[in-house]
Structure formats: C-alpha cells, structure tokens
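Note that one protein chain of the assembly has been removed; the remaining protein chains are unaltered in position.
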Amino acid sequence: MTPLLEVRNLHKYYPVGRNSQLKAVDDVSLSIQPGEVLGLVGESGCGKTTFGRVVLSLQPATSGEVVFDSIDVLSLQSKDLRRLRRRMQIVFQDPYSSFNPRMTIGAALSFPMKVQGMHRGNEEERAVELLNRVGLDGSVLNRYPHEFSGGQLQRIGIARALTLDSDFIVADEPVSALDVSIQSQVLNLFKDLQEEFNLTYLFISHDLGVVEFISDRVAVLYMGRLAEIAPTEDLFGDPRHPYTQSLLAAVLHPDPTLEKSKPSMAIEGEISTPIDPPPGCRFYGRCPKRMDICRVQDPPMVPIGPRHSAACWLHA
Amino acid sequence: MTERAPKACDSSVVLRVRDLRTHFFTNEGVVKAVDGVDFEIRRGEILGIVGESGSGKSVTGLSLMRLIASPPGRIVSGQIEFGGRDLVEASTTEMQDIRGRRISMIFQDPLTSLNPVLRIGYQVGEVFRYHLGLSRSKALHRAVDMLRATEIPSPDRRAQSYPYELSGGMRQRAMIAMALACEPELLIADEPTTALDVTVQAQVLELMKTICRERQTALLLIAHDMGVVAHMCDRVAVMYAGKIVEYTDVYTLFARPAHPYTAGLLRSLPRLGANLRRLASLEGQPPRLTRLPAGCAFAPRCPRAQDRCREVAPDLTRLDNGHQFRCHFPLENDKEPQA
Partner (left out) sequence: MHDTRTISRTDERPPDAAGSDDAVAETDQVLSPTRLAWKSFRRSKLGLVGSLMVLLLIVIAIGGEQFSPYDAYSMDSSVSLEPPSLAHPAGTDRFGRDQLTRLMEGTRISMLVSFVAVVLSLVIGIPLGLIAGYYGGLAGTVIMRGVDVVFAFPTILLALMLVATLGASLPNLILAIAVIFQANVVRIVRASVMSVKEREFVEAARAVGARDSVIMAQFILPNVLSPVIVQATFHLSLAIFIEAALSFLGLGTQPPTPSWGLMLNESRTFIEFAPWLTIFPGLAIIFAVLGFNLMGDALRDAFDPRLSQR
C-alpha cells in the first residue's frame, strides 16, 4: 500500500549565533499508511514538535523530502500548497493560545471554510454539525474562546481541524495541557473520530501511556534523531534501543505496590541541546550499554522485526 | 475556639491542619478555593495532595506558608498547628523566620523561582546568611555542600553559574538545595516535576525521597500525576472543589478507593500494557468554584449519585483504620462507617 505520508531524510537546522547550528531534526525518515496512527514520542529537544510543523510546511525544511499522497509538499508553489492544506490539519497543545481571542468560535470555525471556499453559504450549519460531533452544543457559536474550559476548547480545536474534511491530522501534544479527568474524554474522542472518518494521525506526545493507547505504531525521537520505530505492542513489549528502555523504565505507574518495589533505575545525566552535537550516537553520554563505536559513528537504522527498527550499534 | 496543647504522643506530628478555609473575594463572587480541609503530617512522612484544576491543592500549600495574595484571598478560618503555635495567627515576622528555615517550599517552574541575575551559589547561600547568620564565604561553602548533596555534578563550579546556564533538572535540584539547607521540618513541593522530562523527573523524585528520608524531613507533595503519587507517597489526600474527598494510605487509595471520584480518576488513566479499546473516562467538567452546586460538588459527574447527594453535602466519614472520605454512597470494601 502506498503510504499517505512519506518523509525522507528530513533535516531542520536553526542557526545559533554565528557559527553554530541547532539540529532540531536531523535526518529523520519515516512513513505513515492511510488510516494509521503514528505516535511520535520523545522528551524536550527531541524535535517532535518541529517535525510536525515541517511536515505540514508550516516551517521550511533545511533539506529532505515530504511526500503526501505522492505530492512533493516542500516544492509546492503557494497556490498549490494552499489547496493541499485542505487535506492536512493540526491540533495544538494549548487551546487557549490556538484561538484568536477576538474571534467568536463560530467565526473561528467558519474561517477555514471561507479561506478555502468550501461549504459556501453553509458554513454555520457545518460548524454546528462539527460541534455536535465533538460533544458540544451548537448554541455556543457566538461565544469567545476564554469562556470555555480547556477540555471544551480543545474539542473545538478538534472540530476546527475537521472543517476542511482533511484526511491527515497532526496532533501536537493535544491533551498535555488538560486536566487528567478530561484527558481521557478527549482521547476517546480522538479515537472515535479516527475510526469514524478513517483519519490518519501523527500523534505527538511525551506521555507514553497516551501514546500507547492511541497509536498503531510508535516512533521514538532523541535529540533530533529517530531512535526506534515499531508497532505499538512491539515497542512497549520489546524495546530494543537503550533510550526507549530507559524511557519506559522511567515511567511512573499508578500502582504503589509496583512503584515502591521497583529498584531505582533512573538513568544518569541530562539531555543536552542538539547544538553542534558531536559525531556518533546522540545517546552516547547517557547510554548504559555504550560501546566505543557509538562515540565515533552514527548508528544506522537496523531492522529488528517486522516494521521494527532501532538505530543502535548493539543490533547492527 | 479553645486552644489545644500538643499531646505528648503526637510529638511526631509535624503539622496539623484543622478546618482550613481560604477564600478569594473577586469581582465574580467568592471563590472557596479551600473549604474545610483537615490533615496532618508526621516526621519523615510523605503526604500527597492530589487534585485537578480548581481542586484547591496549590492554594492549600500556599496557605500553609501564608503566601496567599491578600487582596483578593484570605484564610478565613481554621488552624495550622506547627511547632506549638497556630500559623494562621502568626505575625509576618514570625512567618519570615519560619519560611525557609522550618518550612520550605519549592514550586513547579524553577526558572521563575530563581533570580536570574544572581549566581546559584549566592542564592542557595542566602538561606544560610539570612537564617543562620553565616558570613558570605561560610554560606557559600555550605551552599556548595548542599549542591553536592542534591547530586549536581561539579558543585563548586556550578555554584558560580547563573540559572539560565542550568538545565531544568539542575535548577530544580538547586531549589531543593535551597529549600533543605536549613534542615526544615517540612518541605512543601508544589508540582515539582511537572515541567521536567520523564527521565529527569525520575531522578529528581528519587533525590527528594532519599534526602527527605535521610533528614527525616516531612514532605507535602502536591501533584496531579497519580504515577508520581504512587511512587512517592505514604499517605494521600484527594481534593475536589476545595475539600478533601478521600484521605488514606497510598496502597488503600489505589487498591480500594472509597470515593467515586478517586475511583473514576484511577480508572480513566491510560495505563501501559492495558491494551484498552477505550478509556473509562469521567464525564463532565470540574465545577466552577463561584457556582458550586448545593450538596456534593462531585454529584453532577458521579455515576452513583442519588437525590441525597444533590441536596446534602456529605460529611467526613472516618473509619477505624484511618481511611477517611466524604461520600454518602462510597464504594464497596472498607465502607462500614463508624457509628
């Protein structure tokens, strides 16, 4: 099957000062099948947010290719790019900053349709339809964003992402800013919508439990590089990359008997900023299983199982 | 209110809060952020206060330190028994003496808690200079010791750094160093690891646990993450709309919660390895504090709510084994109320 999204050797570097570069995304390649949910996991500085933005062409790439449904996204002219935007949308982390405080949500929902010339004359109807679909009443059209709770506004954000009948949605930490009891509601909504409309998601999160729940496949990023990618059960059941293993070991489970009997397994060191990183594996400084070769040479992506690869010399 | 002298057998109790109420008087009405909260914490114990937005957990922590912004907030009633006196009645000078020395607090974002133009060593040393009257050089020396104790690598060099040069995890360690410098009896930590990465969080929590146990410092951990609570706490108080709705030891809370909110919250968490098709979410939203319903604040969202719940706010039920909860129809086990 042709992937809906294919990313090849994507680089995004930011110049820092006069001579340095922040390598936010450093040679990442992956693909997403239609109807699939790919979870993108990593801690701060791993580049997951930047990746999401570059894939949608909201930020220019330094080099690489992004192919959406056989269309080369990064080389599109603005008119064609505008047209393509109908098919790919985004849900942001903080609902309060992702809505114009001076626009009613009715206007905010109609805006995409007006820009794209879709559902002409019917914008309000469609907005109400979408609001209902995400569990809100249509009567809130003339309310302003600040009048809603975080969970409600995030649902509206999801509704907005659906106004253009897109098939691909980038969800950038969509539940991280919400209360715990609301997160599960919104996650269920994401799942339901995905099944109902056969949506394809790039689901970015730092929360492993959330990612495991929603994703079919998971990619782990570390300092701008892909560390491991695998179907969900395989990544969580049989993680091969030492970083993935440390990440999973660091998760705190809501189970005191388990937690208090766990030996302390916190890995040492801290993440460094990916500014002018030295050659070799990015995880070298903190890896409990490092070898000499890891310090000098970047590990290749080594296949481990069906659709499961890890960038680690241990498995080469 | 009659004053109660601390009993001899309570000597291990570091802090006891009785019926604390902190209200905010705003243009939109009175916000009863903390509305009748009782708990105690013993030497070396880790007590967790869990809740979501509007639960009142942060305001509770700030009230203990008397750091509530005075318009519009105010501790309207209650007692905070600490060191033989009631902190609600303490003067500003007395509180300044207590803060940083006998009770310390660390917050979620270390970047805004540290002064960006002063070096770390100087800031940590400030506690020694102010409370113990040490000279600058002695204070710096002790500060470096504290930084070492919080496992900051090369502490003598790091003491010369400015906050922006440090990563989030290290800044939080510096905060811990500052907080524990004068060996306080109680450390209040308000979401100390929420803004940190998962791998760093694990390190910092481990550090807090070790260092508090070693020094027998009581730790009041305010959190929203149930995993953190499970890992760290001995006892847990769950707050909802300004009240404690459940209060018990950590094992009972997770295994046999009595309050439907606690149970609902635990059930709705995405757990690793659970392989769920759908999450068992709690319906509805947390209540608006200016418009609390009559009766139980959780009733609108409670799957077990009856008419009684909507009319009468439940009182605190205390079981013999120390399990407390506020519910007319608590969940199975553990539920036989006292006479």
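Read from first to last, the chains carry the letters A and B; within each, the first residue is number 1.
Operating definition for what follows: contacts are C-beta pairs under 8 Å (C-beta built on N, C-alpha and C of every residue); 3 or more make two chains touch, one makes a residue touch a chain.
Predicted model only: the values in this text are computed from it and were never measured.
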Inquiry  = From the list A:13, A:51, A:68 or A:99, pick the residue that touches the absent chain.
reply    = A:99
Note = Which of B:16, B:224 or B:271 touches the missing chain? It is B:224
Key: Residue of B:13, B:67, B:95 or B:111 touching the missing chain in the full complex   = B:111
Request  = Could you tell me which of B:192, B:287, B:314 or B:330 touches the chain that is not displayed?
outcome  = B:287
Request  = Using the touch rule from the top, list residues of chain A that touch the missing partner.
outcome  = 43-45, 56, 58, 81-83, 85-86, 89-90, 92, 94, 96-104, 111-112, 115-116, 136-137, 140, 142-144, 146-150, 152, 160, 163-164, 176-179, 206, 270-273
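Methods note: only the chains that are shown with their structure count from here on.
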Computed distance of Cα centres, chain B from chain A, in Å = 32
Inquiry  = Applying the document's contact rule, which stretches of chain A touch chain B when the two form their complex?
reply    = 43-44, 149-152, 179-185, 187-188, 191, 206-210, 212-213, 233, 236, 246-260, 264-268, 270-271
Touching residues (chain side chain B, partner chain A) in the complex = 52-53, 167, 169-170, 197-203, 205-206, 224-231, 233, 250-251, 254-255, 264-266, 268-276, 278-283, 285-286
